[in-house]
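Okay, structure first, notes after.
Every protein chain but one is kept in place in this view of the complex.
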Amino acid sequence: MLKYVIRRLVMLIGIIFVISVGSFYLIHLLPGDPAAVILGTGDSPSNRAKLYKLLGLNKSIFDQYFIWIRNVVRGNLGISFISQTSVASTIRAALPIDLEIMGLSQIVAFAVAIPLAMRSARKPDGLVDRLLGATSFTLLSIPPFIIIVLLVLFISIKMGVPNIGVASYVSFGTDWIVNLESLALPAFTLAIGSFVVYYRVLRSDMIATLQEEFITMARSKGISQRRIMWRHAFRPSSVALLGAAGVNIGGLLAGGFVVQYLLAIPGLGYTLIAAINDSDYLLVQGIVLVVSVGVVLINFFFDFVINIVDPRISRE
Amino acid sequence: MSEFIQETEMAQEALLEASMVERPEKNQPLGPMFWICVGWLALNIIGAIFANVLPVQNPLNQDYNFINSGPSLHHIFGTDDLGRDIFARIVYGSRVSIAVGAGSMLIGFGIGAPLGMLAAYRRGRFDTFVTTVMYVFLAFPAIIAVIAVLSFWTPRSMFKIIVVIGFASVPLVYRVIRTATLAIATKDYVIAAKVQGATDRRILMKELLPNIAPIGISFLLIGVATVVTLEGALAFLGLSVNPPTPSWGNMINESRTILAENPWLVLFPSLALCLFLLCLNFIGDRVRSHFDVTEVKL
Partner (left out) sequence: MNPDKLLVVKDLATTFNTSAGPLPAVGGVSFDLNKNETLGIVGESGSGKTVLARTIMGLQPRTNVAVTGSVLLNGHEMVGVSEAEKRKYWGTEVAMVFQDPMTSLNPVMRIGKQIDETLRVRLGMSKDAAKARAIELLELVGIPSPTQRYGAFPGQLSGGMRQRVVIATALACSPKLLMADEPTTGLDVTIQAQILNLLEDLKEQFHMSVVLITHDLGVVATRTSRIVVMYAGRVVEIGTTREVFTNHRMPYTRALLESSPKVSNPSHTRLVTIPGRPPNLLKLSLGCSFAPRCAYATNQCHQQRPELQSAEEPGHSFACWNPLPSKREAATR
């Protein structure tokens, strides 16, 4: 077990290193001159040269990278040229919002998906199962941005419910009711996508597990159906569910920003888009790094949990 | 015990074995729903290709008599805030979705699939090297890269969009195809073919390809669906094709500002997009389950 953890940790560090290089060079590969953006109207060759020297942009790419990395490790992601605020603080302000949305959406998704999947697995091809199957399939085909637009249309505009629509975000500390209201829509939208994935994965895996011989043996011991579902069938099946959760949540962190952008909720996604539009490359770099590392950490975490649930994996 | 007794009718044995266990899922026949979806997709594709010659209005034409109007005899799906016929824009808009979907998947599969199959089959240094590279790319959130590149690589064109998304999808295609090939290449019948002296090319064509095809096709279709969705999302960020070129994503995005006045502008393109995606997903799913020989008939 320990060997397994160590091995994975080494891989983790390696991947993070590569990602840091990647995020750094990606930005620099892109066309667009940060100096030109900063100087704006004061742009001139001599001014540019001065700015370059000031910002350290005249050094070689390798030097720039190492300076940047050294700072990153110390927690200093730089000061954005555009906004003149520390990148780290911008990210620190935006990140909790993403986490809250993700947290809410996953709670809802799991709370609904798990019982429904168990119900369907118990009576496959029954009425409930087929209904849920068709519903989840349809939901799968509706992209989140459409869901958001339609929901905004109906709930905010047609029904006039306050605090649901665009730019309504308020932090938890300020007013937790409005906070939850404002995040309800994005959380719900993301929950739908997650629900569909979790429901299908768990249902399919449980149906397979329920066909195993040890389930028949458990039956023969006189164990109730409910106990068999939860104690015997769910545990092996949860491996697949956790795997799906890892991938899904990783994707949410990176991809949930369309939803944020639409509703002008100042999470990381929104901030990233704005940063790209402003050519604020230091901020973009910082966000990309944080998000990528976040995704990798999430995957690592889920791998670890899966290993606890099903120890067979680490023994191989 | 008699050797013979071991040698029972395979089908009966399997049937009996399977029947001792609950297997309610039947091996899916393709079904009428499948063909309906194929038909709908075909309709969309034909509409996209032949839009010029079909009795559809000019999508750029601004009809000032009918601004933000609902469905009527003149405009079946109504008009947008510039008086342009929504139906026409949907038909022409399908070109973008289909081109982007098909184009990027062509690139993704064209590069990723052969590499994946080759790597899984050959193993060795080639495999280790390419797979490591691909996995590094995979660790990086592709969507962010796509957005960043498309934001800076101006002026935008459909070609650029297809190229960017296409290349971004290569690592994922590579991984899926490689995993699928690995599962098959280690099976006994492939090793048997090798031992019998079949050339690599023959094995690839005769043994591996037919078994990978169902998964590949299924993933391809789902990939197209994902890409089409991505185009929609990009449109919301202003990163899809430039207006006034119609695309489904653009139209839905434009509708955001006038949601209250003109719900038609959001409803019809959304419907078009969702139906398209539904059909793709359905076909992809059916293909996969139809060819999945591990499911037993009961």
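Before moving on, here are some points about what is shown:
Going in written order, the chains are labelled A and B, and every chain counts its residues from 1.
Operating definition for what follows: a residue touches a chain if its C-beta (ideal position, glycine included) is under 8 Å from a C-beta of that chain, and two chains touch if they have at least 3 such contacts.
It should be emphasised that the depicted structure is a prediction, and the values quoted were computed from it without experimental measurement.
Across the entire complex, the residue among A:I69, A:A88, A:V178 or A:I223 in touch with the chain not shown is A:I223.
In the full complex, the hidden chain is touched by chain A at residues 212-214, 216-225, 227, 231-232, 235-236, 309-312, 315.
Here, only the chains that are shown with their structure count from here on.
Measuring from the averaged C-alpha position of chain A to that of chain B gives a distance of 23 Å. Across the complex, chain A meets chain B through its residues 15, 18-19, 22-23, 26-27, 30-32, 124-125, 137-138, 140-143, 145-146, 149-150, 152-153, 157, 207, 210-211, 216, 253-255, 258, 261-262, 272-273, 276-277, 279, 284, 288, 291-292, 295-296. On chain B, the positions that touch chain A within their shared complex are 21-25, 136, 139-141, 143-145, 147-149, 151-153, 225, 229, 232-233, 236-237, 252, 255-256, 259-260, 263, 266, 270, 273-274, 277-278, 280-282, 285.
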